[in-house]
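Here it is, the structure, as structure tokens.
The complex is shown incomplete by one protein chain, all other protein chains being positioned as in the whole.
Note that the chains are named A and B in the order they appear, and that numbering of residues resets to 1 at the start of each chain.
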Amino acid sequence: MSIHAPEAGWLRAPSGGERLWIGLALAWCVILSLAMPYWHFKGKQNSTGESYRVTATAFMERVNRFIAAYKVGEEKGVAVVEPPPGSDVYLQASMWRWYPILKLKEGQSYRIHVSSMDLQHGFSLLPMNMNFQVLPGYDHVLTVTPTSKGEFTIVCNEFCGIGHHAMTGKILVD
Amino acid sequence: MSTITVGAAPVPVDTPAPKRNHAPGQVRICDTTGLPVCTVAERFIRLNAVAAVVFLLVGAICALLVALTRWPAVHLLDPVWYYRLLTAHGLNMLIFWIIFMEIGILYFASTSLLGTRLASKGLAIASFALMAVGALVTNWAVFFTQQADVLMTSYVPLRAHPAFYAGILAFAVGALLGVIDFFATLYIAKRDKTYEGSVPLVTFGATAAAIIAVVTILHGAIALIPAFTWSLGLTEVPDAGWYRIMWWGLGHQSQQINVTAMVSVWYFLGTVTVGAKPLNQAVCRGAFVLYILFINLASAHHILVDPGVGAGWKIWNTSYAMYLAVLASLIHGFTVPASVEVALRKKGHTKGLFGWLAKAPWRNPGFSAFFLSLLIFGFIGGITGVTLGTQQINIIAHNTLRIPGHFHATVVGGTSLAFMGLAYYVVPLIFRREYPLRWLARLQPYLFGGGILLLSMGMSFAGSYGVPRRHWDVEFTGAQFSAGFDAGAHLMLGVLGVGGVVAFIGLLVFILLTVWAVFLGKRIVNRPMTPW
Partner (left out) sequence: MKPAEDIRRQQQESADDHHAPGTLVLALILLASFAIYYFANWKALADVWHVR
């Protein structure tokens, strides 16, 4: 029994149903371990973690330069920015908003740089939903291609203080 | 010859006359199982079990209030108290309740199963004192300084009052002392030849848990000491990404201790409830070894959508390395029920494929808790966990309610429910008191298991709509840009709420019955416990 010393000669190979199951489980684990590298090469959604060191001040400057270059309007006092396809896009997370509003084109690729000005934040794009971690000191680059049109909301899903649940932003795609 | 008569037909087991190393008068033979109980260890098993249930109660009250807040129709707490109680809930459940229980299990698995005395009473006292003080200090920090609303993970640069970190660190050191006492006990048992041959399977599993515990506690120290010194103003803020990796070295490994302890408890309960015998000890032990070797790498699955670490690192750790630990769980997921099936078939329940299952002792709360724990952990917890821990799938799941949906199935429906099943034997065998209201005790695992199942499903489905975890307002009132979710998500949050209430009732029943039994239950003197 499990609470007594095992019988002599307990070190033996599995047999019968046990052996079959171990074989099946092992085969399934092999399939599982091949799935990720497969998707890494063939799939269209990957989290490669491309990132660079950056200070909050430096990142803020890049955001401001980005807005100055490509601003096309405002919504509720927040700049709406339309960058050219293929370019570097800057999105800042801070307590408690995502800034600025991005205007992208469906089917085009953009290098979106996200960083935090203060605490950790969770970039969560709805309704798809797509989720990435945003850290202060890290410029997290997401090479994104929108595949649908419309108005999309960004919410925060990493606790960042008392305004966390009111932290929202927007991405527009046409 | 000793026999086990607990809930099963007596099975004679040949035990050669063992040497005993207890001081005179410090060992008694259990009237139910025939196992020797070191009375010194027994005192500490009791202390740790009582402490466990105290913190379980605190965590449970937090759980109810938090669940009633996430249920949008109720939305009970204000945001400050929601985040505060969520912090307290995580700490009291995932760290304090469960580790107090595990230290108790280590003392039992070493002393009673190897027939030895506890190596050091001094270590056991120091361990318990540090753990108790640590848990109290951290709870005080959360509830009374009101400067520790940082959630259990305390991700820098979120900063808590220094007492928050100090309490957890003290608790961790205390737990480490208990683990050291366990290893020392294994050593003196071997040295004094109090048992022959290999250690019993449950002890082997407990040893695996203890080894993982050492790795876990080391990570905890590495992550939390710099955060603690920063909170005191002595050092710079730790790097956010580095802290996450180190913290999850504590966080995920502690889950693997919970899994390993849970599986050991499954084997134990299988034996005492139906007389199950492991089919192949080499397979079971090998699976435990896989846990030790590979789980450290698997904690990378918390970092899958982080910056700072590349795809290669993410894939290696959560793929090749993790799946060997997954294989171990898949193995135990077969060997444990298979041993129960074989035992029940031997008793004559051979009708068809599942006659044995129908005739299993479902009225025995030790059995029902154990088997429900197995089913919930395997089907819900395991499947969701491996899937969510896939580098790419994590993109549609990270920080949504799918994550708590997963871990409430594993650590609550799995480990905690199994520990409740264990309590239905620990109280009669170690506290030597009978449970009152036995009909209610029989019902309790179903109440709790059913509630957790609903809770977990509600969370998982709501999360798949994108509903965030650790979030006070699913309607984003007051946000600059409006956001929200479909009716389907709201319905699922309602399921979460209802499940939470049912689970709380099941939990409260367990706590009340256990406390009543321990202090007022009918004493068991010189006779076996009343079988369930």
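In this section, contacts are C-beta pairs under 8 Å (C-beta built on N, C-alpha and C of every residue); 3 or more make two chains touch, one makes a residue touch a chain.
Nothing here was measured: the structure is a model prediction, and the numbers come from that model.
When the omitted chain is restored, the residue from B:Gly59, B:Gly333, B:Gly405 or B:Gly463 that touches it is B:Gly333. Listed residues B:Trp71, B:Phe128, B:Phe164 or B:Trp356: the one in touch with the omitted chain is B:Trp356.
When the whole complex is considered, the residue among B:Ile222, B:Val342 or B:Leu508 that touches the unshown chain is B:Val342.
Think of the hidden chain as still there; on subunit B it touches residues 279-280, 333-334, 337-342, 345-346, 353-357, 378-379, 382-384, 386-387, 390, 392-393, 395-396, 464. Seen across the whole complex, the unshown chain contacts subunit A at 15-18, 20-21, 24-25, 28, 32, 35, 39, 43-48, 50, 109, 125, 128-130, 142-148.
Everything that follows uses one rule, which is that only the chains that are shown with their structure count from here on.
For the pair subunit A and subunit B, the distance between mean C-alpha positions equals 30 Å. By the touch criterion stated above, subunit B contacts subunit A in their complex at residues 4, 11, 13, 15, 33, 35, 79-80, 83, 113, 150-151, 155-158, 195-202, 239-241, 244, 267-268, 270-272, 275-283, 304-311, 314-315, 318-320, 323-324, 326-327, 330-331, 334-335, 338, 386, 390-392, 394-400, 465-466, 468-473, 476-483, 485. Those residues of subunit A whose C-beta lies close enough to touch subunit B in the complex are 1-6, 8, 10-15, 17-18, 21-22, 25-26, 28-30, 32-33, 35-37, 39-40, 43, 45-51, 76, 78, 97, 118-120, 122, 124, 126-141, 153, 155-162, 164-170.
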